[in-house]
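Each remark here refers to the structure printed beneath this line.
All protein chains but one are shown in place.
Chain nomenclature is as follows: A and B, assigned in order of appearance, with residue numbering initiated at 1 for each chain independently.
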Amino acid sequence: MDLGYVTLQVFNGLVNGAFYALLSLGLAVIFGVLRVVNFAHGAFYMLGAFAAYLLGLDAGVGFWPAMLLAPLGVAVVGVVAERLLLRRVYRLDPLYGFLLTFGLTLVLQDAMRIRFGLQGQPYATPDQLGGSVSLGIVAYPAYRLFVIAFSLAVSLATWYVIERTRLGMVVRAAIERPDLTRALGIEVGRWVTGVFAFGVALAALSGVLAAPMRNVSPLMGSEAIILTFAVVVIGGLGSIAGAIVAGFAVGVLASLGAVVNPALENIVVFAVMAVVLLVRPAGLFGSIESA
Amino acid sequence: MNAGRAAGVIAAIGAIAAALVLPRLIYSVLALDILLWGLFAVSVDLLLGFAGLLSFGHAAFWGAGGYTAAIIAKQLSLPFPLAAAAGVVVAMALAVPLGYLAIRRRGIYFAMVTLAFAQMLFYVANEWRDLTGGENGVQGVPKLFPGLSVSRSIDFYYAALPLVLLGYVIAWRIVRSPFGHVLVAIRDNEPRAQALGYPVRRYKLVGFVLSAGIAGLAGSLYAIGHAFASLDLLHWTTSGQAVVMTVLGGIGTLWGSVLGAAVVLFLRDWLSGSFAEASGVVTGAILIVIVLAFRRGLMPALAVAGGLLVERGRRARVPSERGVPGS
Partner (left out) sequence: MRAIRIAAVVAAVALVAAACGGSGPGGGAAVKLTDGKLVIGVINDQSGVYADLSGKNAVEAVNMAIADFKAKYGDNALGGPIEVVNTDHQNKADLAGQKAQEFYERNNADVILDVPTSSAALAIAKVANDEKKLYINITAATTDLTGPQCNKYTFHYAYDTYMLAQGTGVWVTQNLGKKWYIIYPNYAFGQDMEKSFRAAVEKTGGNVIQSDGSPFPNQTGDFSNLLIKAGQLKPEILGAMQAGGDLVNVVKQYNQFKLKDQKITLAIGLLFDTDISALGPDAFAGVVYTTPWLWNMDDQSRAFADKFLQKTGIRPTFAHAGNYSAAWQYMDAVRRAGTDDADAVVKQLEGYSFSDFFIRNGKIRSEDHWVMHDALLAQVKPQSEVKEKFDYAKVLSTLKAEQVSRPLADAGCKK
């Protein structure tokens, strides 16, 4: 087996993993506080990419400002959705939140299809990252390396905030021991909108990151969200670290599967999920309680 | 009880009569779609309404049935009922391992796991080109039946109708059986059912496999009816569509799913002539409204309306029966 090829695939896997990590991280944070599995997470990822694309097209805003502006804009959409829709189903079975956000996904995705068509729109790689970097044996596009590093940094920063700050303590408590938190009288409710907005912003940020690598298209979120669900089942929704580690690990495993046979790339993810369900149904980092 | 049975018989006769005249009233392909999507949605409701399990991956069984029936009908030139039977068998066989793994999780996780497994099947079908034709799909599936020509869509509708009705009857029998009652007991209070000595997991698995079989039957007939098995059969939006139909009709009402299917398909047909074909926007918006404001769905609303009529008629005839529980 060609070592250069394997190296390239491992890095491709880390890039995919970077997206899984950011998406499942947002999903876990939202689930922890709202008890809603946000099906629309993929749609917000797609909206983030479109926001960057439209900012560039209509306002001449480049990639770097878009990294800040697009997540903010999409977070506003998220806040509206939370206030108008999600708020009404918190007291119900989580299945209703799932169905509600599924409906929201259909609406957002189809509305974008009607407006922009299914054909992907190109988005330029920022000039500073246009070249490639030598990894010793092979060269690798600089932008992709940036994606890995940036995602890792955001993941670690999020982890730090949640582990080390008071806000984080509440969120962590809510995620890891939801019943206990409520029993202790910690008011999770007032954090809800902010946490949802944060999770949505993370999804949108992933979308902006994806835009220069993949095309900006209305369906880009749908495949991402299902693979993210598989990652979440593997890692367990009950842990921030779990989301990050499972995200990167699954990305790399899938790419190594592609080395054996390209057809295996996506299938590997689900095979891993099946094994985890057999061996540790609650997920690698999950607690039975949140099952 | 007798009155109830009589009402049931009348409803059944009415439903069969409606099914018989449907393709005379509307485009026959649309009529068949309503019956088959209705059956598919019923299989989803069987799990969601009666076992409390939201399968968001039922396209796996609809698609497995569809591909199996299409390939068998095409390669072996078998009559369509046999091809459909093969589709049912494969869908159920597939449901055994998938169900075994999926029921290890509950609630929202169950939904995610089924969704993920269905997506895995989608990728497998896409890659296994020799068998499934990949993106090209299985085209030109013949509609065969010994001694009869059923290739026109309206003829196929009537030829397939007995099988479709059989599917509905089986779903109804399952719900009414002691087995169905245990499923409901598990849904309502799993620890209690366990404490009473029911092998909870086995019950769930059997329910899952039966539901998959019904979805497989619907998918088989759908693929043969459209002479085509494609990746869309396995797509997650297909699973989602069936869930929308079920929720719209009313979870746990069984027949509501057929109503939901009819509403969604009529809407889609009507929109397809319009400027934007905004079917996703419309179905998504319907789902949002139902979840927020109308969680019991259309069927109970209809039943209430119908019940008022029945009640009024009954009151006129036998006033003394008013207030009898269960009426």
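Going forward, a residue touches a chain if its C-beta (ideal position, glycine included) is under 8 Å from a C-beta of that chain, and two chains touch if they have at least 3 such contacts.
As the structure is a prediction and not an experimental result, all values here were calculated from the model.
Judged over the whole assembly, touch between the missing chain and the shown ones holds for A, B. Per the touch definition above, the residue from A:Val37, A:Met220, A:Val250 or A:Ala282 contacting the chain not shown is A:Met220.
For the options B:Phe145, B:Tyr198 or B:Phe228, the residue in contact with the chain missing from this view is B:Phe228. Against the chain not displayed here, chain A makes contact via residues 2, 4-5, 8, 12, 113, 117-120, 122, 125, 130, 132, 141, 213-215, 217, 219-220, 223, 258, 262. Listed here are the chain B residues that touch the chain not shown: 27, 29, 126, 129, 134-137, 139-140, 151, 153, 226-228, 230, 232, 272, 277.
The working rule: only the chains that are shown with their structure count from here on.
Those residues of chain A whose C-beta lies close enough to touch chain B in the complex are 37, 85, 88-89, 92-96, 98-100, 102-111, 113-114, 222, 226-227, 229-230, 232-233, 263, 266-267, 269-271, 273-274, 277-278, 281, 291.
Listing the residues of chain B that touch chain A in their complex gives 54, 56, 101-102, 104-109, 111-113, 115-117, 119-120, 123-124, 127, 236-237, 240, 243-244, 247, 276-281, 283-288, 291-292, 295.
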